[in-house]
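For this view, one protein chain was removed and the others were kept in their places.
For reference, chains read A, B and C in written order, and residue numbers begin at 1 within each chain.
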Amino acid sequence: KDVHIAAISGYFAQGFGVSIVNGLKKAEKDLGVKVKLVDTGNRALDYEEQFNNIAKSGEYDLVFVMGWELVDALQKTAAAYPNTKFVFIDGVLDSKQIIYANFAQNQGSFMAGALAALMAEKGSAVEGLGDGKAIGFVGGRDIPVIRDFLAGYEQGAKTAAPDIRLDSVFAGTFDDPAKGSELTMALYGQGSDIVYNVAGPTGEGVLQASAAADKYSIGVDIDQCNVAPGHVMASMLKKADVAVYSLVKDVVDGKGIEPGSIHTYDLKSGGVELLLCPQVVDKIPADVKARLEALKTDVIDGKITVATVK
Amino acid sequence: MSDRIDSLLGQALAILFALGLGAIVILTVDESPLRVLVTLLNGAFGNPERIAGTLLQTTPILICGIAACISLRAGLFNIGIEGQLFMGGFWATWVGFSFNLPPVLHLLLAMAVAIIAGMAWIAIPAFFRARYNTNEVVSTILANYVAILVTSYLTINIFKRPGGLSETPPIHESAYLPELFSFSRLNWGLIIGLVLACAVHFFFTRMSRGYAVSEMGANPKFAEYGGIDIKRQIFVVLLASGAVGGLAGGVEALGVHHRFMEGFAPGFGFDGVIAALLANGSPIGTIFTALFFGALRSGSLLLEVDTTASREIITVIQALIILAVSAQITIKRRASDSTAGERRWKF
Amino acid sequence: MPFAIELKSITKRFGSFVANEGVNLAVERGRIHAIIGENGAGKTTLMNVLFGLLQPDEGEIWIDGEKKILPNPAAAIAAGIGMVHQHFKLVPSLTVAENVFLGMEIRKGGLIDHKAQIERTASLSKQFGLQVDPSERVGLLSVGIEQRIEILKVLVRGARTIILDEPTAVLTPQESRELFQTLRGFVAQGMTVLFISHHLEEVMEVSDTVTVLRHGKEVATRPTAELTKSDLVQMMVGRFVSFDRRPRPPTSGKTVLEVEDLWCRDERRVQALRGVSFKVRAGEIVGIAGVAGNGQTELAEVLSGLRPSSHGAIRLQGRPITGLSARAIRAAGIAHVPGDRLVRGVDRNASIALNMLMGRQDQKPWSRSGIIDHRYLTEQTTALIKRFDIRARGPESPVKSLSGGNIQKVVLAREFSGDAGFLLIDQPTRGVDIGAQEAIHGEIMRQREAGKAILLISVQLDELSALADRILVMFNGTVMGELPGDRVDEEEIGMLMAGVRPGSGASARGAA
Partner (left out) sequence: MEVLERLFNVALVVATLRTTAPILLVALGGSFTTKAGIFNIGLEGQMLVGAFFAVIGTIFTGSPWIGVLCGVAAALVLAFVFALLVVTFKANEVVVGLALNILAGGMTVSLLKAIFGTRGSIFGHGLVGLPVLRLPNARDLGWFGQMISGYTPLVYVAFILVPVLILFYNRSRLGLYIRVVGEKPEAAEALGISIARIRYVSSLLCGLLAGLAGAHLSLGYTTMFTENMSSGRGFMAVAILIFSNGDPLKILLGCLLFGFSDALSLRLQTFGISSYLVLAVPYLVALIALFALSYRARPRIIQETLASMGRALSVKPNAATDAEKAVTRG
């Protein structure tokens, strides 16, 4: 019997969603499962029927759900169809029927903030940096998940270099790269030399702006080093592809996944990670790299607790 | 009567033409039009739940459509229904979660506030349209953007509930608009919409004010000659249209979502305008066009799950239908308005 | 020498309506030729045929001894014919020179050469004595200058025959005189001028020959010198009392409407009314005669509150109503049959019944507490359809399915069936056939007998003489004189309509 997997989200087009899709594609290829992607669009009214349509078919062995706006519909459906296994990606809810794949984006962002701050502190000692002693952040919409990234980023920066200024802005939308690019230019203009994007397609504009302005940016969710090679300093990976793949594999292998179980993907488990881009890695001074390693260890060991925003 | 049949026939032909084009579009994305049609029908009417789902989708389109009808009949173009809906939805929610009131009273107050919010949101464009003839199409479209941003601001920066959700706290149950059946979120909003459609139909066909408004839309010079105060009436009509737009938001907030969040009800305002246009500004006709769009929307939800075609195909087909019908209307107009040519010579 | 222009038995039909019937017209080169006739006599139609705007159904056009087919204005222009339309077609935001050269711009390197255009315009304007400032924007100029520009447009296209449709209708007396000067200059340079006019003294003054049209037929073509003004009027209006005067019991009551020194401007901000005063008593029909465009429309609009007056007072039943809204004026007791019935008088797409409702949708018994009594409306409409002999399938028939005459009856039925004490009736039978005219006249008389005060504006003298107790003749925004309705002296009224005060001999235009 074929294994059928569904994924439902409004964000398949954005970094994190792309990562999920990649994981599923890989599972499709390697494990021979059947995958159905359901795009929710952006109308709250539609979500519940879409969940119902999926659950009622009874056809899917595992349903991945991504996006906080779907929570309401998810919980209702999960309660109504206890036999359908839903995996909520990127958060933990009260329901015991749902499986959770939780990513510690705050931890990853903590590392990104530390890197940005340490580099900014070096100032013009590093090629392409100025002495603004400031770092930037461009968010998509001003929503809690993005604030969670921001909180980690800020804490990382302050921990690594307390004097660094952080300018954070939001584009108000995930799909206006032009606005992302403009915001980034504004941040550069105000002294930031490194800008972290957490803004989906808007963020692509951030990365492109770093190339246009000959400055630095930090990618998010997936490996974005190649969007603006040499200008993307690092990418904060949220390895949804890995998470998704391993969960699917468990199903294929007949290992039961416990409803209500929480699968955590953090620095410790390697589910989130700061990837220094190979094009830039040589420009990063050794002491910065060492400090980053130390900070990472502190977080993993629990010496530093990274704040989270809900 | 034959006029009526002619025009219905014309519209039907136009819709068929658009559907034909739509079929071609579907073929280009490698899906069978027939399968799409069957899935659509199944998704929209396959079982009682799905029928209720269709009616659930129909409700906001219908109420927004009535808001549009009110302005269209007066020869005005309120494209800001979207913004009025967001405002109405937000402020109804606000009443719903910030006050503790007895059940019916709470609901009524929240509805009233939704209506007032919708009116307030159109008041300035309406004033400038009435007084200085400021193009209401553009001013109401721009106001939509502002409304969506402002409600987002209020939701996320001011009233956000704790937790990972970008939404307001839920409203108290005393402000719920009751559901009609246990198996669906379909609620009294549909009844409100139907009653409103009949009321607006009654207004335009039976009431003196409605007569004055529709004559202003049909021939403003005649209305002016008959002693109708056009400026005042423009203002009032736009306010009324905004009020219904706000009500649509109230119904969605109190009947379906019980809270306000991002993505509250995007696009329903536009759908409503289009439904009203297709119905030629008739509220009763809008019931059917709204149902048509509701079925398309609802059917497309299954389409997404059961076929490889995406829901945007439905948007494309919708647009094609509007285009076909808009041209159709004028083909008739040109044929019947033979006096226009005569008049030109008399100049 | 061949005629400059020769039209041979031109017939032009619009549907079943014959606008020109076998019209012959021959004009020698170097002459000013006038064409006169009542409204709707077919003058403009004939000129449009000559200018290629309309195609004749029968007949031939010969220009300088050659037979021509003129499928469009461009062909006419190529044949040396130019036309200045009754309504100017200038673009306000463009300069004089740009307007003159519009459609045949002088270009250098692909771009319009404004300098050259201005120079050419200046030299042309000098050559023909048409003073204009070529670089001025047209929107800022007066009507008189606009007309010069229209003439320049024609000249610059090399016209040798110039048609002017009612050129003096919009001009001040001084401007008219200057225009005539210019026209004489044209013929002195070997050009030919055809012009249409309703002002007989002008025709007498400047034309060499004159053609009179009546009901689409040519009545006469004569050298002007052989004719007197009263000959012209005679030929123009024919046996103008075509209706028998309606028998009338004397019913004269108290003054209902009083207009005192009323002034207003038209859309172009030109004074359209210049101090009009009169009274209308109950049971009296006061006629307003005059050539169209002498302020009658504006008078009607001011009285009904659709146009603001700039000065003066209107009193209805002794109460001042100046400056009130159209609604308040209606409520005060004025019913109005508008002159442009398709624009203002009806909603063509609505049913007859709904058209009957306009203006009284808020009144009992048409509506009660805001709800229209459709049963009453249908009953009333059915009754009115019967009473006014409206040929329609029923009260629900859309107005657009009715013929012109019947649409007019719908308007009359609505306005006459109210209880307004004063009826303002503008062109009640324009475009209406004889049968319907009879009926409408009968209805107007019934209203008079019912004690209504009636102001009847009409360009048809026979209509006025059949109906009116007194006739006021309007000219150029003023009341030229008053005649008793029962003894209309055609000579006298013709003179007044032409702006000549009997006895004084001088044109009133000069005095105005």
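Quick note on the criterion: contacts are C-beta pairs under 8 Å (C-beta built on N, C-alpha and C of every residue); 3 or more make two chains touch, one makes a residue touch a chain.
Everything numeric in this text was worked out from a predicted model, so none of it was measured.
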What are the shown chains in contact with the chain that isn't displayed? A, B, C
Contact partner of the left-out chain, one of B:81, B:95, B:116 or B:143: B:143
Sole touch to the unshown chain from A:19, A:208 or A:235: residue A:208
Among A:70, A:171, A:243 or A:277, which one is in touch with the chain left out? A:171
Identify the residue among A:44, A:183, A:232 or A:247 that touches the chain left out of the display. A:183
Mind listing the subunit A residues that contact the chain we can't see here? 11-14, 17-18, 21, 37, 39, 139, 141-142, 167-173, 175-183, 185-191, 200-202, 204-205, 208, 212, 226-227
Since one chain isn't shown, list which residues of subunit C touch it in the complete complex. 72-74, 85, 87, 89-94, 98, 102-103, 105, 107, 110-112, 114, 267, 343, 348-349, 400
Missing-chain contacts on subunit B, rising order, are 7, 25, 28-30, 72-73, 75-77, 79, 124, 128, 131-139, 141-143, 145-146, 149-150, 152-153, 156-157, 216-221, 224, 230, 270, 273-274, 277, 280-281, 310, 312-316, 318-320, 322-323, 326-327, 329-334, 336-337, 340, 343, 347
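Just so we're on the same page, only the chains that are shown with their structure count from here on.
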Please classify the inter-chain touch graph. Allowed labels: line, ring, star, complete, other. line
Could you tell me the distance, in whole angstrom, between the mean C-alpha positions of subunit A and subunit B? 37
Taking each chain's centre as the mean position of its Cα atoms, how many Å separate subunit A from subunit C? 77
Using the touch definition from the top, which residues of subunit A touch two or more other chains? none
Which residues of subunit A touch subunit B in the complex? 36, 38-39, 41-46, 48-50, 52-54, 57, 68-69, 71, 91, 141-145, 148, 172, 310
Seen from subunit B, its contact residues with subunit A in the complex are 43, 49-50, 53, 56-57, 60, 149, 152, 156-157, 160, 162-166, 185, 252, 256-257, 261-267, 297-298, 301-302, 304-306, 310-311
Mind pulling up the subunit C residues that touch subunit B in the complex? 14, 44, 48, 86-87, 304-306, 325-331, 336, 338, 342-350, 354, 357-359, 361-362, 366-367, 370-372, 374, 398, 400
